[in-house]
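Note that one protein chain is taken out, while the other chains of the complex remain in position.
For chain A:
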């Protein structure tokens, strides 16, 4: 119940890490959530599943490099201050 802003930042980092770790070939394609399996027709309603797949793919593409930096900072801070 007693949340701090730092807890929120930690939660956000953990969630984004979890999304970034999903492997394209070994996992997402196996369960039908691959990047090339979602683009149906160019109808007007994308649907929730294709929106989710788009979101996962874009998070993985965009957040790779910033996540490396943020995780390194987090590791150093945890080592220094516990």
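The rule is simple: a residue touches a chain if its C-beta (ideal position, glycine included) is under 8 Å from a C-beta of that chain, and two chains touch if they have at least 3 such contacts; residues count from 1.
Note that in this section contacts and distances are computed from a predicted model.
Among "Protein YIF1", "Septin Spn2", "Ferritin" or "Zinc finger protein 511", find the name that the UniProt record gives to the complex chain excluded from display.
"Protein YIF1"
Can you work out which residue in A:31, A:48 or A:79 touches the chain that's missing from view?
A:48
Under the stated touch rule, tell me which residues of chain A contact the chain that is not displayed.
1-5, 7-8, 45-46, 48, 51-52, 55
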